[in-house]
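Everything on this sheet refers to the single structure shown next.
With one protein chain held back, the other chains of the complex are shown just where they sit.
Going in written order, the chains are labelled A, B and C, and every chain counts its residues from 1.
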Amino acid sequence: ETADKRIALSNNYAGNSWRQAMLTSWDKITKEAVNEGTVAAADAFTTAENQATEQAAQIQNLILQGYDAIVVNAASPTALNGAIKEACDAGIVVVSFDGIVTEPCAWRIAVDFKAMGESQIEYLAKKMPEGGNLLEIRGLAGVSVDDEIHAGIQAGVEKNPQFKIVGSVNGDWAQDVAQRAVAGILPSLPEIAAVVTQGGDGYGAAQAFAAANRPMPTIVMGNREDELRWWKEQKDANGYETMSVSIAPGVSTLAFWVAQQILDGKDVKKDLTVPFLRIDQENLEANLESTEKGGVANVEYSLEDAQKVIGADM
Amino acid sequence: MSAVRNLGSRPWIWSFAAAAIVWVATVWFTGGSSAFGLSQATLTFAAFSIIVGVGQMFVITLGPGNIDLSVPATMTLSGTLALKVMDVQDGMILVGLLVAVLVGVAIGIGNYALIKLLRIPPIIATLSMSFIVQSFAIWTNRGLRIKPPEMLSSFATSYSFGIPNVALIALLISTVAWVLLEKSIYGRWISAIGQSSFAARMAGIPVDGTRFVTYVLCAVLAALCGYLLASFSGGAALNMGAEYLLMSIAVVVIGGTAVAGGNSNVPGIWGASLFMFLVVSMLNTYGFGAGVRLILTGLIIIAVILAAGGRKAVR
Amino acid sequence: MKLSSGAIRLVIPAASLAVLLAAVFYMQPRAMSYTGLNLLFNLAVPIALATIAQMLIMSVNDLDLSMGTFVSFTACVTATFLQSSPAIGILILAGAIAAYAALGVIIHVRQLPSIVVTLGMSFVWGGLAVLLLPSPGGAAPGWVRWIMTAKPPLVPVAIVASVIIAASTHLLVMRSSLGVLIRGVGGNQRSVERAGWSIVWLRAAAYAMAGFFAVLAGIALVGLTTSADANIALRYTLLSIAGVILGGGEFVGGRVSPIGAVIGALTLTLAGSFLSFMRISPDWQIGAQGAILIVVLALRLFLNRLEKREKNR
């Protein structure tokens, strides 16, 4: 029984559409849960700057405020460990997702980012067996998600030596930054067969290619609505083919239910994996339909969905 | 005598020289084939740094301690609000522009009110302001990317006579800024205030009024840049201004405007903006990682300031 | 009784800290405990150290815009070299302090604006940090972790550390000869020069001491977080400036107060907690940080008025 339990969301960043979608999903699902009396409260807290120190302080405040569980999207997989440990010591359930933490006392809802990177190359290998030149757009330097996706892409390229990464830039998971960086390196690149990305950067890359009047390569997308819509337009116009992959922002709601289940006394494994959300040529239209204008393709979890994930992993 | 005069205008030469060197180094890597494409891309993206840089330059010219850290948040809010108001309709383009300008005016007024009425140092006043503006941007649209009107976005991304339209706008703004600085009374006034605000006051210059107008001008240019950038990149993002905080300051400083105030330099901002884009492209082209890129950027800033020298002691 | 201006300068920071603390206790009574106080304040310890470093730079009328990246860099060194091969780690950190002293010399000799030089250095330190830790990681040396998680009797370590920092830097900056001379440079450089002292040497000393405290900040931070990343302390630049101002320091004139600076750092940390206790809607949480910065700094205006009135009596 968790009717008197209070759950907090500690979030380190709210500055892009993915994060806003994540907060919206949280808000929507937890409000229902509170109204139905499943839990007593589910408050969201976001730090002003994307900083581990600020988030650590925030978590310590949440401990003081007596929350029973804290759901964390962490600024750093390791730098919050001190604060997370304090929370565990105070008897608080800590569930991390997306930006997960390494502290053993916490639960982790992880996306296999490495596999996500590798899947891009696998898709490309099937689509263009003869291989070709790749441009890699990376995320924010110094952050672990960037490192993992990159590692996956590298592993994929090693397995498929017909592909060669001829250029790499940091797009910071933002369309405009990616556009700027790609436009700068593009003139000095040879013919590009495909662009591998991390999400939030595909549309910017497409614009840079269009502006430079270069043949449009296969750009792997990252589930943002503008990316999907651009893909749809190209598909209708000239049969453009690609795939899109990213973590669904609604994973915050899964984390919420996991926390609730743990509080409810359920035995839950410390490491859960959620599948990333992949969109292909066939289900593009369906996904575009269900994606909010300007938002991100999303999957929200109900209690039953969550129980399935927990069960499947047992 | 003319040698003495040239001394004052020399610093900006270096930013152009540096930009040229980096351009050659990048083009050379590809055996010359990238010359045209690289130049076009450089002009396009330098344009945005130029627009915010010009605004920041006006503020920095006001003398030590004057700086506007609210540039990124202003860009974000104006882009977000303008695209929301326009709502993809071509007919609303001018209304959107007006909204952007009003956002700039409001933030400029807010900044100077904090500086003047509450005596908060500009560096902290504008930072606090930027937090509030950022929250406002989140509250208005929750980060949803609204597309710009078709006409506006195709204007922002296309070329006239082979030159990117945004670069032409930057040129227009720089020309106006240059005329303001070199030919107008206002330009004389900010330069005088930057050299000594007390002497300016004693020469009959309305110091507060001039400073106020300058902070508003800087915010309006940032807002305009946000409007253009959002139209150019297919929508406003909550973090779209982030890059332009240090960028706006760096292009001013590297461009040869005196940090001690009083001496500003429009051409230098062009040189420095071209250079800042090219240096990243070059390091990307040569395959350097983020760490080396940062270190080189820092060393270059220090090298330029060392070469340009401090303000020489005057008799 | 007539209060000295130094005392008045401490009254408002101390009072605002007290008010804020009372409000927090009222909203959350369980903060009023050993663990509660430690949770509220332990992350203020590295901020206090960084604020002291910034204060030393400001005491000679300069400003350091690289404080945040420098602390990040030293945190990365602490989590890597200092942990795995202490000798090399100490060498690197000593080199970083020497680099600070050299900056002081260059800024003085070439008459450069400290703002631009340190802006450039912020890129350099940031780049070095990214090279050192391309992705988050490393580990706190055992002894650092031990110090930062110690459980002294009666008073939590966060309070003990704050008091030690305040007391020792008070001795260093307000009581020692060197501290007097450094503040003298900020107050009236010409008369210090006329009395036969070398200003270059004094500025170098101030910068070196700032570097030393910034290094301590990095080490303390890693002790709390257990690991580091290249962006870990970026916000310390502005926090440290705000902390000095909040603690009654001024941008020019050598008017600084180490005790005030520590109180300022504690206040800023507490202000953040205060906001999260207030349950502001997520949309406005960022804006509220700006608002509280404005409110607290606007107190300065009030403080100055009060001080002037006190003087004109």
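Please note the rule applied: a residue touches a chain if its C-beta (ideal position, glycine included) is under 8 Å from a C-beta of that chain, and two chains touch if they have at least 3 such contacts.
The working rule: contacts and distances are computed from a predicted model.
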Per UniProt, the name of the complex member that is left out, chosen from "Ribose transport system ATP-binding protein", "NADH-quinone oxidoreductase subunit K", "Acyl-CoA dehydrogenase" or "Inner-membrane translocator": "Ribose transport system ATP-binding protein"
Visible chains that the absent chain touches, using the contact criterion stated earlier: B, C
Hidden partner chain, residues of subunit C it touches: 4-6, 175, 177, 180-181, 183-184, 186-188, 190-197, 253-255, 311
Missing-partner contacts on subunit B, residue numbers: 1, 4-5, 8, 179, 183-186, 188, 191-192, 195-196, 198-209, 212, 258, 262-263, 314-315
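FYI, only the chains that are shown with their structure count from here on.
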Relative to subunit C, chain with the most remote C-alpha centre: A
Chain centre separation (subunit A, subunit C; CA means) in Å: 35
Residues within subunit B bordering two or more other chains: 131, 138, 142, 289-291
Per-residue overlap in subunit C, given as positions that touch at least 2 other chains: 129-130, 134, 285-286, 289
Partner subunit B, residues of subunit A touching it in the complex: 14-17, 19-21, 23-24, 48, 141-142, 167-170, 172, 174-177, 179-181, 183-188, 203-204, 207-208, 210-212, 224-226, 292-295
Subunit A-facing residues of subunit C, complex: 28, 30-31, 35-36, 39-40, 42-43, 46, 129-130, 133-138, 149, 221, 224-236, 269, 272-273, 276-277, 279, 282, 285-286, 289
Residue ranges of subunit C in contact with subunit B within the complex: 106, 110-113, 115-117, 119-131, 134, 238, 241-242, 245, 251, 283-291, 293-294, 297-298, 300-301, 304
